[in-house]
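With one protein chain held back, the other chains of the complex are shown just where they sit.
Every chain is named by a letter (A, B and C) in the order it is written, and numbering of its residues begins at 1.
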Amino acid sequence: MGKLYDELLKDYRVKEGLKTCINCGTCTAICPAAEFYRYDPRKVMDIVQSRDEEEIEKLLKSDFIWYCGECMSCVTRCPRKNGPGLVIMALRNLSARLGYFVCSEKGRQLYPLTRILTGNILNYGYCVYPDTFKWEDHKESGPVWKWHTEHIRDTMARVGANFKGEGPGVLRKIPQESLDELKRIFDVTGGTERIETVEKFSRAKAEEMGMDMDEYFRETFEHTSGSHLNNDD
Amino acid sequence: MIYQGKQKIWADYQKEIPDNHWFYVRSCIRQNFFPGSEKMFLEICRNVLKKDFFETEYHTTCGGIAYHCDTIPQETVMTIVARQFALMTEAGYENYVASCITSFGNYAEIIETWREFPEVETRIRELLWKACRREFKIPKNLAHASDLIYKYRNEIAARAKYRLVNRYTGEPLKVVEHIGCHYAKMFPSKGVGGAEYPYVLCGMIESWGGNVIDYPERRHCCGYGFRQYHVKANRGYSLSNTYKKFESMEPYHPDFILTNCPGCPYFMDRWQYVIAETEGKTYGGNGYGIPVLTYEELASLVLGYDPWDIGMQLHQVAVEPLLDKIGIAYDPKEKYKGLNEKDLMRPELPGVLRCC
Amino acid sequence: MKENIVIIGGGIAGLEAAAQLLSLGYKPIIIEKSDHLGGHVAEWNCLFPDMTPARDIVSSLAARSADANIFLNTEISFVNKLKDSYNIMLSNGISIITKIILVTTGFSVFDAAKKEEYGYGVYDQVITNRDLEHWFNTGEDKRVNDCGMNAVGFVHCVGSRDEKARNPQCSKVCCITAVKQAIELKQKFPDAMVYCFYMDLRMFGKKYEDFYISAQRDYGVRFIRGRVSEVSENIDGRVIVKAEDTLSGKPVKVTLDLLVLMAGMVCSPDSTRVANMARLPVDSDGFLKSEDNVADIISSPKEGVFYAGACTGPKTVPETLAEARAAALKVHLYIKGLE
Partner (left out) sequence: MDFGFKLSPSSAINLDKVDLSRFEKLHGIEPDIIKCMACGSCTSSCPANRFSGMSLRKVILDLQRGREKEALGMLRNCMLCGKCTMVCPRGINTRHLILSICRIYGEDGK
């Protein structure tokens, strides 16, 4: 592997997203994450463009790169046509590939995310799916969602969805041959390899933390320590 | 506010939207939380306006949420998207319309990346062939489904049963519009009206009789943030961003909020519930919330569809006060019924947020 | 001394060059498309750093160049290259054969409405540097008069140093103009909070730094290092400005009664038009291209065509005047060479 900066530069999102940054702060000014986390996208851009390997490695192992919500509001405003949000995506990608993500609490959340989202895609063909979107894990979805999922065949039929049905329509069953194609796409494009990498590093980290994988899942999915928010000490 | 100033900007961002013959792809989030909306989109386009919208059961998620949660590499999402394009090509279409804003942004980003770096497109063609033995053409026109309803807004207005007017006062309803971030923030020219003053929803509201409210945090993200919502530990971020928007719009007393992204109405609806339960604060008057509608729901309501047929009962914030203001007829007893009057009980009532 | 000299543009560069050429014994012709002389400077109130009234500069220049042949309300219809001269057709039907053209077409103020996120032309209380000078001159502007003036902001670099606005270069004079206008507002409204949002403060000219120190020390103007990202309007019609306070690394917002956008300089469409007609090259910054940007900025690559002032890039008033004098001398020596 080459140097971290060189690895980043191979990513098209860095080619697109980081030309030259003038540290003006237009990105941070309207960044939702900068307001609610201890986060400053301008500084992330500045570290990457510094090409300081040590600093970039620290960044890849830190919580900072995981605060962004990828809303891309920064892209609209940058006077140098940079995309800090795109650079964040490249940093996260590299952190995942190298296993650095397990070094930070927010990075470790990649494990539950990968399990939930790639699981939904490969099993159902959807990113979000009622069978795995449980009220217990999503109490904010409200009593209405609880009711809806308790009666889902009926409530879906009431509004004309084709829930788990054949043929087209809302939340139809996606044919097995299409799911097979998705699996083969994952296999040839590095999607499967990424899932395995995240799994491998997370397993090692869970062991280090003295947890089994279910405990590790709950821990990374639910737990937040101090120091991320502005009033944390 | 100088309305003509906005009109000048709108005139600069008029994208080409063909009138007919579209290949339709669905949204993961919309299907889960607003299943009636997608059904109504096709109902209005096909049966009311007699347009050709094709859907194949073989299409899948675009992978956008997984991509923006950083769980799949760029090549994976690009190849999934290439497969969707292949399905369009095989069906003989060249206009591609997505129900989801994340998808729409994803498609736009990928097409732009391929344009800028043709070697990436070549590589993805190879990967798609290897995985699926499929080939594709890049869509000639890419639209978001709200672009189409915008395009048809006057035809809908001509057939409308209701207008967005408060029947007690005769005043136009005050409407907040909220645009999904990935609609135009990355590529302002891809959105009707651009990134700063998008017109896609304003056009519908104006055409159907309402007044648009511009409030300070109008452009701010709803706070979805992908991993900031899907991981429970991070949801304070998502909640806080919606809270910021509601605090900013509160002095304007909006009658409802119109959205074009599938996620935003879910978050702005449910976070009102959470804010009510945790902070004791409600925004809609008399303890109610402010209803947050999808553009398909709004189009269906003005066209006179039954609110419970289009899925308004799946909102946490009660829509009845809005229906009453417009004068839309509905039967409260039918709200939580299944087909053929099947009794499905009803959701529990929240502790603070007033619901019907 | 019968050689025709055509000066295109009756701004301060054209007038100063004409005055010098008159004193050298020539009778230059000034073509001005508007109905008055003095260009942008004629619309300004006071000039930094000594607060010289702009009208004094313009009236003195106009007096010194009064003996030139001046065509107001006149545009160039076309320019033909003849064997060793140019045939210039004017919009009033007159045609002039000349061997010497001095281009003094100047700049345009960047159209601030193009920075959509700043809301010029959309939000009532957003004005430009030019609007504010107009108010200094006339006292007529509802937006300024009726706003209470408790808090005012200046946004530097509007349409300058901005690739999105297709204007990557620095307009150079806006930093000091903002400091000047901030001081002037403070003089009129001592209790107002005045903020300047800047990226860098380019205080390059004589006494500019003193001016900046005075703005801080004597007037309490507050400088915030961060480029404004977004402006919105609240229910009272005041504007909310968002930037990053980059020195503390935190987002900052403030509600203002009035926001002044420091619209930068771009090459004027008239310069581009003349360049097209006379086949003059345009530089990568959009301004007219000189023979050499260091050694010979006032010569064009075309025989007998010279430049002075902001048609080759943003310049201050003293720089423009100095260039106009240099161009006059260059023209004089060129004519000597022809003889």
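The definition used in the following text is that contacts are C-beta pairs under 8 Å (C-beta built on N, C-alpha and C of every residue); 3 or more make two chains touch, one makes a residue touch a chain.
All values derive from a computational prediction rather than experimental measurement.
Across the entire complex, the residue among B:H68, B:K151 or B:K232 in touch with the chain not shown is B:K232. Only one of C:S23, C:S248, C:N276 or C:N293 touches the absent chain when the whole complex is considered: C:S248.
Among A:R38, A:R80 or A:K146, the one in contact with the hidden chain is A:R38. Only one of C:S60, C:S91, C:Q187 or C:Q216 touches the chain withheld from this view, namely C:Q216. Interface with the hidden chain, as seen from chain C, comprises residues 193, 195, 201, 212-213, 216-217, 220, 222-223, 225, 245, 247-248, 250-255. Mapped onto chain B, the interface with the missing chain covers residues 232-237, 239-240, 243-244, 274-275, 277-279, 351.
Chain A meets the missing chain through residues 34-38, 139-140, 222, 224, 229-231.
The rule is short, and it goes like this: only the chains that are shown with their structure count from here on.
Central chain by Cα centroid: B, whose mean Cα position is closest to the mean of all protein Cα atoms.
Taking each chain's centre as the average of its CA atoms, chain A and chain C sit 48 Å apart. Distance from the chain A centre to the chain B centre is 22 Å, each centre being the mean of its Cα atoms. Centres computed as Cα averages put chain B at a distance of 46 Å from chain C.
Across the assembly, chain C contributes residues 117, 230 that each touch 2 or more other chains. Counting only residues that touch two or more partner chains, chain A has 30, 35, 76. Contact residues of chain B toward chain A in the complex are 26, 28-29, 31-32, 35-36, 38-39, 55-61, 63-66, 68-76, 78-80, 83, 105, 113, 116-117, 120, 127-128, 130-132, 181-182, 185-186, 188, 195-196, 219-221, 223-228, 230-241, 244, 270-271, 273-274, 308-311, 313-316, 336-339, 342, 344-350. The part of chain C that touches chain A in the complex is made up of residues 117, 157, 161-165, 199, 225-230, 242-246, 249-252. Of all the residues in chain A, the ones that touch chain B in their complex are 11-13, 15-16, 30, 32-33, 35-37, 66, 68-73, 75-76, 83, 89, 92-93, 96, 106, 109-110, 112-114, 116-118, 120-121, 125-130, 133, 137-138, 140-148, 151, 154-161, 163, 166-172, 174-175, 177-179, 181-182, 184-191, 194-195, 198, 220-224, 229.
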